[in-house]
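This structure is in structure tokens; I'll ask about it shortly.
What you see is the complex with one protein chain gone and the rest in place.
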Amino acid sequence: MAAITYLEAIREALDEEMQRDPEVFLLGEDIGAYGGAFKVTDGLFAKYGATRVIDTPISEIAIVGAAAGAAHMGMRPVVEMQFIDFIANAYDMLTNYVATARYRAFLPTPMVVRGPSGGYVRGGPFHSQNPEAGFVHTPGLKVVYPATAEDAKGLMKAAIRDDDCVLFFEHKYLYRRIKGVMPAGDHVVPIGRARLAREGTDLSVITYAATVHKALEAAERLQQEDGLSVEVLDLRTLAPLDDAAIFATARKTHRVLVVHEDTRTGGLAGEITARINEACFAHLDAPVLRVTAHDIPLPYAPALEDFVLPQVDDIVTAARRLAAW
Amino acid sequence: MAAITYLEAIREALDEEMQRDPEVFLLGEDIGAYGGAFKVTDGLFAKYGATRVIDTPISEIAIVGAAAGAAHMGMRPVVEMQFIDFIANAYDMLTNYVATARYRAFLPTPMVVRGPSGGYVRGGPFHSQNPEAGFVHTPGLKVVYPATAEDAKGLMKAAIRDDDCVLFFEHKYLYRRIKGVMPAGDHVVPIGRARLAREGTDLSVITYAATVHKALEAAERLQQEDGLSVEVLDLRTLAPLDDAAIFATARKTHRVLVVHEDTRTGGLAGEITARINEACFAHLDAPVLRVTAHDIPLPYAPALEDFVLPQVDDIVTAARRLAAW
Amino acid sequence: MSQRRRRAGDGPAAQHLGEVLPLARKLELYYWMRLTRTLEERLVALYRQTKVVGGLFRSLGQEADAVGSCYALEPRDVMSPLIRNLGAMLVKGATPVEVLKQYMARGDSPTRGRELNIHFGDVGPAGATRGFLGQISPLGDMVPVMAGVTMSFKLRGEDRVGLVYVGDGATSTGAFHEGINFAAVNRLPLVVVIENNGYAYSTPTHRQTAAKQLVDKAIGYGVQGEQVDGNDVLAVYDVTKRAVDRARRGEGVSLLEFITYRRKGHAEHDDQSYVPPGEIETWAEQNDPLDRFTRVLLDREKVPAAELAALDVRVQREVDAATDLAEAAPLPAPHDALVGVYADPPAERPLWFRAGADTSRLGRERAEGWGTFDAAPGAR
Partner (left out) sequence: MSQRRRRAGDGPAAQHLGEVLPLARKLELYYWMRLTRTLEERLVALYRQTKVVGGLFRSLGQEADAVGSCYALEPRDVMSPLIRNLGAMLVKGATPVEVLKQYMARGDSPTRGRELNIHFGDVGPAGATRGFLGQISPLGDMVPVMAGVTMSFKLRGEDRVGLVYVGDGATSTGAFHEGINFAAVNRLPLVVVIENNGYAYSTPTHRQTAAKQLVDKAIGYGVQGEQVDGNDVLAVYDVTKRAVDRARRGEGVSLLEFITYRRKGHAEHDDQSYVPPGEIETWAEQNDPLDRFTRVLLDREKVPAAELAALDVRVQREVDAATDLAEAAPLPAPHDALVGVYADPPAERPLWFRAGADTSRLGRERAEGWGTFDAAPGAR
């Protein structure tokens, strides 16, 4: 089978799930005939019609709330945020209504909220965000953020089948830059399991989304230039975190670098560090270090964006320090 | 001078700042003649009138947005969320508009968003929240959360005078339960500095807000029952964190327990743990441990709420484990 | 498009659907209104005995609007109440014992002690559920959710209608606006009821909106608008039934404004100092919905006073019996807090410092019937 892009993999998952389950439908701004701002839903309107691919007004509160209502009644809505940055507008609806529905009212709310996320694309402060931390912090939500085309498809299928609300972050830098050959058959990647992207023995890089690729590039350089064997763990699911995989790599290499594109303070790296520290303290030969964005709204000019966001060089620098600890 | 409550201390700060600076005004739901749901602004409408204590429609987006607009023009609005839980409705306005205004547009936005926060009061899932983590994670915002009446007053005065947006969380469990004698004169507590609430040598508890009092109670018990000398650091300001104070106590006792009322995953304790781990790794005799709420929407029945939230017993248990490491 | 008074859209000869109700059904309306009031009075007594956990919210003087409107729905329809819609919930099948257990945070209350007061519901397939949705506190949020509920009806071709209540105050929220607009554009079978009771907490309606009347918002959403005397239970029924019928016929959203009055404070603790003197008394004396309807039944319908008195006694007995049951109900077990944040995993584990937590029962905690408390509608 031919390789398809990360973006096509998501579309394929949506298509297959809509085919499989008549309760699955799509809701979002400009996702119908236009196919969405990034064309993720391209062709689905033509195939499934206006009752299953529904264009909405510019109303993130209503889109998320309506998805929840339909989900209570047994449907399986998949909502697009035109850019994930606008999920902030639905923050109350997601954290107060959706996340608590099962717990406080025993209401199933099987829905997916997906959208183009992340930077490195000169999108400026409102088209580049990585808002996962606030949602990982919210009990009742699940969060995934794939780094490969295979996982993008497999996790989307799992997200749609999950009986709770799953936030599905798609990295727009990866949309058309990476490709993968889809496994045959009903390719579902279970939520909650990390992926060992590269095996190594000297130190571990734990990361997710676009920085998985930066970590892999750094690992290759460290191998060649320093002879260091770097393990790279791609988390894939951010809530619930795969503690077993995180602890296994920490206990194996004794040196851990956590990398993410999100800003530093209050980003996920803190949580991961705390968990490793609690569970693997005796195994650590060095502090867990973090390579993250600076605590700054993401600026637009290439030189500025590149300064704020973590780069391959930063991972190399940090890994060397860790290895030398 | 007589001792006044935490709530009265906040009111006194508002009153003094309104007196001092004609640009200070208050905005919120039912804060005028009624004096607010918790009566924090009681009497200020009578004293300053309808142009400085302004009742609003039920519109958290508009209240926060309007405060920002007025702040750009040189005024100093202090906004009340009737319960801090409803700050979720203004999440976009705060994180996208307000937090970035200075950076992206060089616009001063001196404003305070304050409101009753926290649990232990049988308020259920929507009147008990501690939403600080999402805002500490947002560059451009400052966050304070006082534990004493003295700090409530002094930090409110500092927040109003700060040239950026300060989120001021008030713990409603403390409103009328604790009192303090206000220092004479213009009592301003600088933002960004923690307070050593109790000195100790065997281990450190780092915490803030209502759990400061639980930590102090636990420290007393540990002293009496176990002969343990526990240091308690009250953070007071959550953004920016007082790294110097955090690192000092960690380096002093070599054993750190971080306690907060907020849920565990993605809560502030992870960030604090990561910072200690980075800066004080060689000083640690044990892992940094966390006592937090369970990752569960806060239930209403006393037995359930008490189970989910951290209690004095939990701090004692955790401290003993830490001491025995 | 916006109609200032009832029935303008239905032609001049249209019947008053409330007035033509058979007497037996009118007596049912009386029963629900009386039950609402008596149950709330019982809650006040329990509140004073500190048996209520948290605040107590009254709908005194608004019973007609809640009961009359919900009475226009079929059992398969779905209704989303707010804090003043106890009457609507009772009509939809919520039982006094459920309400009492909720307020007392009992372990076998509809939310098992997780949520407050009347924040509970029972929704899902027609027939199997009673059709009311548990509200959350952030105002306005239920409007988008009900847009989604009714979207499911439309997408599946189900003959079901939704009705959502908001207060005058909640009309100022972004959620209200986005939700009704979304429903209007999609012509969903949804009735949006604004209960204009004069206040949002302490804020009078003219500080909430500059509109002359809230029904004036209808035209801006392109929906049918009607305003009605909310303390006239038959008029409320009439206007709501027409809106429900329109929705059922595929004619989309209606926005109804009920003019009523909140005679008690926002909650029991509120001293209503902000209310102009005499205002409450005037409404109590001249415009109590139960008094008004009693007079209709006695004077126009010629119901013997003894028949109403007998209904009152029946209500009293039911509330007494429910109170006994609720007071005897168990408190929740602490570890019950751990169950059901997610479908998978079915339970959280207690944090390590809770060494004493009994987790042995967690496995079987998530029983198959773990859904809404299974008091059948008949159990009332």
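The first chain written gets the first letter, and so on, giving A, B and C; residue counts start at 1 in each chain.
In this text, a residue touches a chain if its C-beta (ideal position, glycine included) is under 8 Å from a C-beta of that chain, and two chains touch if they have at least 3 such contacts.
Everything numeric here is computed off the predicted structure, so don't read it as measured data.
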**Report entry** Visible contact partners (per top-of-document touch definition) of the missing chain
**Finding:** A, B, C
**Report entry** Contact residue for the chain not shown (choose from C:L17, C:V161, C:A175 or C:V339)
**Finding:** C:A175
Report summary line: Considering the complete complex, of A:Y6, A:Y48, A:Y97 or A:F126, the missing chain is touched by A:F126
Query raised in the report: Out of C:V185, C:A200, C:L256 or C:A322, which touches the unshown chain?
Result: C:V185
Query raised in the report: Which residue, A:M1, A:A184 or A:A303, contacts the hidden chain when the whole complex is considered?
Result: A:A303
Report summary line: Interface residues of chain B toward the undisplayed chain are 25, 51, 54, 56-57, 59-75, 77, 92-93, 96-97, 100, 102-108, 139-140, 142, 162-164, 240
Query - Contact footprint on chain C, counting only the chain that is left out - result: 1-2, 172-178, 181-182, 184-185, 187, 207-212, 216-223, 252-253
Report task. Mind listing the chain A residues that contact the chain we can't see here? Result -> 29-30, 32-34, 37, 55, 57-59, 61-62, 82-83, 85-86, 88-89, 122-127, 264, 291-292, 294-297, 299-304, 306-308, 314, 317-318, 321
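The criterion applied here is as follows: only the chains that are shown with their structure count from here on.
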Query raised in the report: What chain is the most remote from chain B, judged by the mean position of CA atoms in each chain?
Result: C
Report summary line: Note: chain C sits from chain A at a C-alpha centroid distance in Å of 40
Report summary line: Residue numbers in chain B touching two or more further chains are 85-86, 88-89, 125-126, 295-297, 299
Requested in this report: Could you list which residues of chain C touch at least two other chains?
Outcome: 111, 114-115, 119, 136-138, 174-175, 341
